[in-house]
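With one protein chain withheld, the remaining protein chains of the complex are depicted in position.
After this line comes chain A, so read on.
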């Protein structure tokens, strides 16, 4: 069937995972006033494994965390005093420790949440490079734009289907992707309409 079938689109958040794990530790802090937290679930200190599961459920449906990432993040947070070890259970294995967030960690999360993300500048476009190269080498640039549009729409259909089967969280994630793909498509349309002018400039 279509080329899009079977391969899961990559919807992982671009947010550094470090912070996301950190947020989850906030939920598990024993000594934080949770009334101002968006969710009061999972109040007890957590093991690395629980953190991974909580992350995957909420953010990592299409790209789960590796255990290695979780433990590397936790040891970094530990070194910087942002989490502390709340208890160690006897026995072997890496998941003996329970972690809880410190006051410094709570402050750090608040600071991170309050700070706006840097907008993606989108100035390095492979599509643009392909269009120019096609024009420079006398290949049909319009066909390239057409097949790219078809490919984009294929993914958009898949996301739209997924959205109608999913809960609100799934819908929001898919919508984020859909609006970005739509922006690409609008650019493709506009470029198709300007292809003759661009060809003149490129050959000049």
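The working rule: contacts are C-beta pairs under 8 Å (C-beta built on N, C-alpha and C of every residue); 3 or more make two chains touch, one makes a residue touch a chain; residues count from 1.
Heads up, the rule we're going with is that contacts and distances are computed from a predicted model.
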If you had to name the missing chain as UniProt does, which of "Polar amino acid transport system permease protein", "ABC transporter ATP-binding protein", "Cytochrome P450" or "Sarcosine oxidase alpha subunit" would it be? "ABC transporter ATP-binding protein"
Pick from A:66, A:139 or A:157: which residue touches the chain that isn't shown? A:157
Contact with the hidden chain, among A:113, A:168 or A:193, goes to A:193
Over the whole complex, note the residues of chain A touching the chain we left out. 146-147, 149-150, 152-153, 156-157, 159-160, 164, 178-179, 181-182, 185-186, 189, 193
